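Please see the structure below; I have some questions.
Other chains dropped; remaining ones untouched in position.
Letters are used for the chains, namely A and B, taken in the order the chains are written, and counting of residues starts over at 1 for each.
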């Protein structure tokens, strides 16, 4: 049996950059973290030490900087598309180029009721994401967000579950539900108003988390996905990865405080992890979303 | 020469809790991370294996939970004071109790224009802090914040600095200035409107960072401290720790883009670190702020 190279890819990870655009005295900033990945016919580099097909990861980084400079970044989905198409053209061996763009949020510092023209304070940990996968014939785009931390102190229960000999968990009709949402959704078209689509998708996730009763984090995952697909026809499927950040009610009885207010210990590990995709049943195939 | 115990302290670090307060259907949440530290006459525990003076760190954790339950948390400075005074009374060997309280920010999820009664989304990485150091006769309070990430793309320069044989840095009259502010300020009184004081102090830091021209991060540190002290008579001194998060202009000339927009590489390490205290020259002494 011969030994051969299987799937392989290479690229530059976590290219962090700031783009400043000046319009008179008013500056706009964009803070991006870009990762590039190329795959294709790179057998010679792996097996024979022949690098002639290998576009260095250093050049990939330079291209990211140059593309950020030569025109406004625009929506990150478009920026990713421009880069992915560039990489497809840059080296003939490339069969697939994957570009991930993460954006951090910044808001103007407000002083005296007005936003400052060139001073900013960073928003939360939440990051908006775009993923572009370009092949020889077409490109796919997904959008997403990570580290959107949500918590509801009402409207969450977990009951009627299966039991085995190791089950000690008690049923509850009132628990804290907390998670850090990572979500990615794939578009069935490239003709999308990316900014409007992102804002509406994010809001649908927030509203559903808040307003729908949760019999389990699984049901909440499904409900959030369904709400997104119902609201946004341009989205073919959406995948969630939802850690269940356990909040354990502290037993106050030993301190004579049984009737006191509610206090919960916030646990680190282990944590539940609920993952799943909600999709349209006739949606065309696309790249896997569990990157 | 005899071998003796020197300074020592012990406690429970990073007690994370969530307090939920329900007023009808409307919930309020507080997310705290508390660390306790006791010092005093603990020679016997160190030298003779006699634990009779040692209040376990487990009991310190329980007290934090119980205090959070038995009454509303209120302002974290007051919560820390209640805890510190409890620890002073809980064990006779204790000569000093130090309680640090960090609070994370959460905002109501907005849906249909209204804040949801019991669903929340976490704010940024920024955390509000209180530090209480209680001794036998009196207690000191400091407030603070950490991880407030600021950036200005104008109004910052660095020129006229000293040079030695290892200096290659070029002068600049236009650079990105970015930092993650950690600040702690000590009060000369305990009769303070903690919430109002915190809000005004935070705003003074933001406004000064944005509006004052920066010839160096050192000057910006001083200006922010001065602005706080001028605005808030209850504050005796303020200490800043300011990493200089270097943003390096990308050389676009090799790509024929010399006249293009501004792109900066965001560096991780090494980073500059500027630290300093601004104080009133007759302020009474207090515990060191460089914890």
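List of remarks:
Basically, a contact is a pair of C-beta atoms (placed from the backbone, for glycine too) under 8 Å apart; a residue touches a chain by one contact, two chains touch by 3 or more.
For clarity, every value in this text was computed on a predicted model and none was experimentally measured.
Assembly remark, whole complex in this entry with 2 chains visible in place, copy number of the identical chain is 4.
By definition in this document, only the chains that are shown with their structure count from here on.
Chain geometry summary: the mean Cα position of subunit A and that of subunit B are 30 Å apart. Interface residues of subunit B, counted against subunit A in their complex, comprise 16-22, 25, 27, 29, 31, 62, 65-66, 68-72, 106, 109-112, 116-125, 148-155, 176, 203, 206-207, 209-211, 247, 250, 252, 254-255, 257, 260-266.
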